[in-house]
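What you see is the complex with one protein chain gone and the rest in place.
The block that comes next holds chain A.
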Amino acid sequence: MRRYFGRKLLIYGLTFFMAVTVNWLVPRLMPGDPVASMLARARVAQPEAQEALRVYYNNLFGFDLPWWQQYLNSWGSLFRGDFGISLWAFPTPVADLLTRAVPYSLALLIPSILLSWVVGNRLGALAARRKVLDNTVLPVSYVLTATPYLWLAALMAWGFGVVWGIFPVAGGYSFSMTPSLTWAFLVDLFWHWLLPFASLFLVALGGWAIGMRNVIIYELESDYANYMSALGAPQKLIRRYAFRNAVLPQITGLALQLGVLVAGALVTEIVFSYPGLGSLILAAIQNKDFFLLQGAFLFIVLGVLIANFIIDVVYVIVDPRTRVGMAGAAA
């Protein structure tokens, strides 16, 4: 058991190292010079003043150091919890921008991922081997899962927001409100949350339902299900066993899909101008904001890694075979 988790932690550590390195590298490989665009924004006419500003900025962000030193410094500041200062929202620290955005992203991601997984699995299990349900759930699921996040989000924003005007189309809360712990604000917050959540939930739902239906059918054909039927066990018990066993590959599927779901959420946030990490990343790319981009990606990588680790632990708890594999079987 300890060896298993030791190995897992090592793999996660390596992944983290690679991710941070790539994160550091990619923004710097993007074309364009962020300092130049800041200078352009500052509209300084005199060449001397411009030169002075350039030296100041380059020194401030550490761009005047050799690349390897910049890289090592970025690790140092990472461990100090210092993500640097945003170039786009200068001089706000990146950490402040991120802590403001992360709750919105989590509020979208966690419920949509978990709920779509739970509901999709139930739906798929229900549909398997039941003609009428199967003939309705399956095609609907295929359509949903084939829908791009972006497209469904745009469609919903247009339909419910613009045409019928039921839901707001942009923002995390109404511009006329200030964040406070009042019912009115919470309701407003919820109202803005509903459409992005629904579009994420629906697309993911279809995939889980299809997956579960197929695995359940496979389980219902398995030897233990046949044996139970031959001994007259009621369908209820057999289906319960089948569901329990079919959930296992779905847990693995969740771990594999996590990255896709997060990417989908980022795009959805942008469609709804939801003030989460997705909108932040878009702004960072548009403004060549190395530090913000780095910080946002780091948060996502950390989040996905932690979620994957949790799934690993859960899997060991729910599947006895992995545990036996670790301890060795008794003869």
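Here is the rule we use: contacts are C-beta pairs under 8 Å (C-beta built on N, C-alpha and C of every residue); 3 or more make two chains touch, one makes a residue touch a chain; residues count from 1.
Rule of thumb we're sticking to: contacts and distances are computed from a predicted model.
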{"item": "Missing subunit (named according to UniProt) among the choices \"4-vinyl reductase\", \"Catechol 2,3-dioxygenase\", \"ATP-binding cassette domain-containing protein\" or \"Cytochrome c domain-containing protein\"", "value": "\"ATP-binding cassette domain-containing protein\""}
{"item": "Identified contact with the non-displayed chain, of A:M228, A:A255 or A:L282", "value": "A:M228"}
{"item": "Selected residue (touches chain absent from view) among A:F90, A:Y142, A:W191 or A:Y241", "value": "A:Y241"}
{"item": "Residue numbers in chain A that touch the chain omitted from display", "value": "222-224, 226-234, 236-237, 241, 244-245, 248, 318-321, 324, 329-331"}
